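Here the complex is missing a single protein chain, while all its other protein chains stay put.
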Amino acid sequence: MTIDMIDPDILVDVLGAAWVSFVDPWAELVPGCDDGVATVDHQAVVDHQAPVDHEAVVAEVWVSGQVPLLVSLNLARDSAQLVTERMLGGAVGSGVTEDDIDDAMGELANVVGGAVKSLLPDGSRLSLPSVHRTSGPEPAPGPEQGAVTACAYWGERKVVMSVRRTG
Amino acid sequence: MYALVVDDSRTMRRIVTATLTAAGFTCAEAGDGQEALDVLGSLAGAGHPPAVATVDWNMPVMDGLSFVQQVRDDPRWAEVRLIMITTESEYSRIEDALRAGADEYLMKPFSPDDLLSKLALLDVLDLPAVTGA
Partner (left out) sequence: MSWSVGSSPATAVKSAGAPVDQLDMGQLDTGIGIAQPTPPRAVSAPRAPGLCESDLDWVRDLLRREAANAIDGKEYLIDSRLSSLARRFEFADAETLVAVARGGDHRVCVAIIEALLVNETSWFRDKTPFDALGATVLERLVRERATERRLRIWSAGCSSGQEAYSVAMLCRDVVPHGWTVDILGTDVSRRIVEQARSGRYSQLEVNRGLPATRLVKWLRRSGTEWEVVPELRAMVRWEALNVARPFASPGQFDVIFLRNVLIYFDVQTKIDVLDRMHATIRPDGYLILGGAETTLGVTDDWRRELVGAAPMWRPGPGPVPDQRTSAGTVPTNSTGGR
């Protein structure tokens, strides 16, 4: 089992399934090419209006076992806030807290991690999710050895997923 | 009817609770297996033992599988139907959960209809009456 056996399409598919279930039953995620600006709010860049908010939310789960992996989900903070509002069933702008956002993004990472784990040898285990913030533009995960990345668009908003060997 | 929603993610508790509430349940929540055992006791003490508990697998303090085992080992909770709702989706894990005494198993992600279909299977919900189907 090498990490290359994890097809990026699988990551987009599983996140897409989580999307129609939890976020937006009337929209699909579409796979896309990463434009290298991994986490910046796309619309703000296009408009040159609002000051660009580089803050990103990174949610991670670890898979331990024969093939130890780190599965991560990375999206702009304002995207994460919108996703969280949808997941919690509230209207847009309905004041979710930073803790809410971390919890919701952690749960999405958990869903993706669970799907990745199901492709690994039996006996692999999933960690609880861990969420942190990054400021400044996060470089897109490159085609480094031992990593698989995938990018999905929800309208103009982007989610980057990656799976890395950790041992 | 009462339901107990056990998940360490408040987002997931909110999603499950919203579906169950819409289906007519009154929901109590717990963030891990140990807390869930406590809530189960106090619900029963108040005369409202839950008809069903939805249980996440990976949680801090006490995981869902241990919770299911403990509930099934206690004759007081024989009537409580247990649905695991988890990202654990390997064949062997589902077997483990059923062997431990889970009545149903729902893999994340799931839609509200999927959850309602599981409740209907356990006869704790009259599905057509709720969905209008």
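Note that the chains are named A and B in the order they appear, and that numbering of residues resets to 1 at the start of each chain.
To be clear about the criterion, a contact is a pair of C-beta atoms (placed from the backbone, for glycine too) under 8 Å apart; a residue touches a chain by one contact, two chains touch by 3 or more.
Since we're looking at a predicted model, the values are computed, not measured.
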Could you tell me which of A:3, A:20 or A:147 touches the chain that is not displayed?
-> A:20
May I ask which residue of A:3, A:119 or A:147 touches the chain that does not appear here?
-> A:119
Chain A residues that touch the omitted chain in the full complex = 7, 9-10, 13-14, 16-17, 20-21, 25-32, 115, 118-119, 153-156
Going by the touch rule given at the top, which residues of chain B touch the chain that is not shown?
-> 89-91, 94-95, 97-98, 102-107, 109-111, 113-114, 117, 120-121, 127-128, 133
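FYI, only the chains that are shown with their structure count from here on.
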At what distance in angstrom does the C-alpha mean of chain B lie from that of chain A?
-> 27
Interfacial residue positions of chain B with respect to chain A in the complex | 8-12, 14-15, 18, 58-60, 86-90, 92, 108-111
Residue set of chain A touching chain B in the complex reads 17-18, 20-22, 25, 84, 87-89, 100, 103-104, 106-107, 110-111, 113-115, 117-118, 122, 126-128
